[in-house]
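The block that comes next holds chain A.
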Amino acid sequence: MFLWLIAAGLTLAFGVCGVLNVAHGSLYMLGAYFCFTFYESLGMNFWLGIVLAILCVGGVGFIMERFFFRRLYPEPLEFQLILTFAFIYILNNAVTLGWGTMLLVPRMPSYFMSTVAVLGRPFPIYNLFIIGIGFAVAVVVWFVLSRTWWGRQVTASASDREMASALGINIPTIFTTAFIFAAALAAFGGALTTPVRVCLPGTGEGIIVQAFVVTVIGGLGSLKGALIGAIIVGVISSLCTLIVPFFELFSMYAIMAIVLLIRPQGIFGGAA
Partner candidate 1 sequence: MSEILRAEGLTKYFGDFLAIDGVSLSFESGVLTSIIGPNGAGKTTLINLFTGSLRPSKGKAYFKGKDITRLPTDKRIKEGISRSFQIMTIFPKLTVKQNVQLPALALFGENRGFWAKADDHSSVAEWVEEVLKQVVLWEERDVLAGELSHGDMRLLEMGIALASKPELCFLDEPSSGMNPGERTKVLELIKTLASKGETTFIIIEHDMDVVFSLSDRLIVMNKGAILADGEVGQVRENKEVREIYLGEEV
Partner candidate 2 sequence: MSKLQNFSGFTLKREHIPFALLIALIIFLLVVPQFFGDYILYMIMRILMLCLLALSVNLLLGYTGLLSFGQGMFYAIGAYACAKILMGMESPSLFAGLFGALAIVAVASLILGFLSIRHTAIYFAMITLCFGMMLYALLEKWEGFTGGDDGLMGIPRAPLEIPHLFSINMAPLGNYYYFVLILSLIAIFVFYRLVHSPLGLSFQGLRDSEQRVSFTGISVMKTRLLCFVIAGLYAGLAGVLFTPMEQTLTPVVSHWSTSTEPIIAVLIGGMTFSGPLVGSVIYFIVKDVIFRYTIYWMLPLGIIIVILVMTLRGGLMGTLQRGVLPWIRSRLSGKEEQ
């Protein structure tokens, strides 16, 4: 479910700012690492750790957009893409420098330690929590985008940049804030997974693949699509692990390729 959070951020960044941020996965990774630091090493409250992690990564996102992506908007998309790959390199090493190369295993907060019986199998409460949070965030994001003043500006800019600026919307600021929001979503996803996953440099790359597949299936720029896509990918991924554990990664990419070939806009996407 946290896959949706990351995919949502990715699709938002693309839909609004036109930036296909391959380094988004690295932002997710950063979120996890920051949360780990605040929660484990500094012994803070888990929730506080999450919030702080989001703030930190949001800061990183701000730097990325404000000082780098913004300059590249008039250039062909390819340059942006290359830039994001460079960021992956940088962030990967930055993480290694900051936290070392060993796996970091955080502990689960005590109130999440129990499991619940689902379909006769013990199901960790934390996973339920994540699913719940996922939906909650979906609702919140939908609400923010459609009801709030800021949200509507964002959607307007996404659909027609020129018109929006003609209406007096401050495009650069909107872009920056939208990007920060996207980064925050990724960080949130990363921070949430801290108790259940280990922190390892390079996790960014693993997750970005899946996030990409989700985004492409759902349609670049569509949040609804990202949600549906996340569900589809989750289901297929589980099926694959059960049936053909061999080719999980391959089929992931294969699906993405098929979607790209047949309907690049995905299910809900706009113009190709």
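Going forward, contacts are C-beta pairs under 8 Å (C-beta built on N, C-alpha and C of every residue); 3 or more make two chains touch, one makes a residue touch a chain; residues count from 1.
Selection criteria: all candidates are chains of the complex that A comes from, given by their letters.
Not measured: the values here are computed from a predicted model.
Here chain A touches just one chain among 1 or 2 in this complex, the one numbered 2.
Those residues of chain A that touch candidate 2 in the shared complex are 20, 68, 71-72, 75-79, 81-83, 85-90, 92-94, 96-97, 209, 212, 216, 246-247, 249-250, 252-254, 256-257, 260-261, 264, 272.
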